[in-house]
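Just below is one structure, and these are the notes that go with it.
Note that one protein chain is taken out, while the other chains of the complex remain in position.
Chain nomenclature is as follows: A and B, assigned in order of appearance, with residue numbering initiated at 1 for each chain independently.
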Amino acid sequence: MDNLRHVDGNALAGVFHDVFGREMTRVCSCCAHCGATNQLGAAWVYRAAGDVVRCPNCGTIVMVIVENAAGLHVSFEAIRWLQISASPEVE
Amino acid sequence: MTFITRGFRGRREADVPEGRVPPGQYVTSDFPVLSAGPTPRIPIEQWRLTISDPLRSERSWNWTEFTGLPAETVTVDIHCVTKWSKLDTIWEGVSLDTLLDDVTDRANRHVLFHSYGGYTTNLPIEDVTGGKAWIAYSYDGRPLDPEHGGPARLLVPHLYFWKSAKWVNGMTLSDSDRPGFWESYGYHNYGDPWREQRYQGD
Partner (left out) sequence: MAGAALPGRLNWLIAKASQTIDETDRVRTIVLDAPGWPGHLPGQHIDIRLTAEDGYQAQRSYSISAPADGEQVVITVELVDNGEISPFLIEDLRIGDQIEIRGPIGGYFVWDPSRGGPLQLIGGGSGVAPLMAMLRERVRTGSDVPVRYLSSARSFNDLIYRLELESISAETEEVEVLHTLTRIQPQNWTGLTGRVNRTVLAKHVWPAFTRPLCYVCGPTGFVETVASTLVALGHQPGRIKTERFGPTN
């Protein structure tokens, strides 16, 4: 079992809210590496010196969030697109 | 205005020896596992450590060759940028001085360490030589656990522990300094815990 150290994207719901200003775990994201689409809540998250968000299909890093003294340093690696619903309840 | 929670202390060790702990750090008796990705599982017969340098031919060791090199046991304090420090940790491994003994021209040379799984970290060559760094394969008298970087990891205790790359499989020497994994995601390029160099810009 290699993947005993990751949590689900839902664990980052609070951090995503800080980054994007809204609930993001039900937002669909397309991985720029493999093209798979998944809700951000389903991502594989490795919580280390920063939060490393990986595509649940191919494991590629899609986003890295580091909390520093000034706030949040967010790196986007492999998000091709996000579909953010105009009506959040419908997601 | 921070709200103080009555009675909360956290699980920090209370008695900490003077001068052993860099600013902003807390001593722990645990050994937290922090990984950016899945733990690589390397069959030992496939394990290699490779030194690449444009100025000389490549050197490489398999596991038998590597563990046959002269090794040292060292007791060091380690400091993670996530604020925990662990004192008097015992490691056994091969000094980088042994591995880089043929690298005599060291002016302005940088080393980028690579790991199974894709992790990287960068250091000036003077920070991994002169008795400052090892490739360690044993922790606390036992073979290094995969979760902690086994079969072998880099150990550079004078810098924040993200520089001590787990699952190390090689290093590339260069005249240019290329940021590694955490360095390119917002962490400090050098990482001296005594000057609290945690983040880019510190």
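Operating definition for what follows: a contact is a pair of C-beta atoms (placed from the backbone, for glycine too) under 8 Å apart; a residue touches a chain by one contact, two chains touch by 3 or more.
Quick caveat: nothing in here was measured; it's all calculated off a predicted structure.
Between the chain not shown and the residues B:Thr39, B:Thr67 or B:Thr82, the one that touches is B:Thr82.
In the full complex, chain A makes contact with the omitted chain through residues 1, 3-11, 13-14, 17-18, 22-23, 25-26, 39-42, 47, 88-89, 91. Contact residues of chain B toward the unshown chain are 2-12, 26, 29-30, 32-34, 82.
The working rule: only the chains that are shown with their structure count from here on.
Distance between chain A and chain B, defined via averaged C-alpha coordinates, is recorded as 27 Å.
Chain B meets chain A in the complex at residues 33-41, 80-82, 147, 162, 182, 184-187, 198-202. Across the interface of their complex, chain B is touched by residues 2-3, 5-6, 46-50, 52, 54, 59, 61, 64, 66, 68-70, 73, 75 of chain A.
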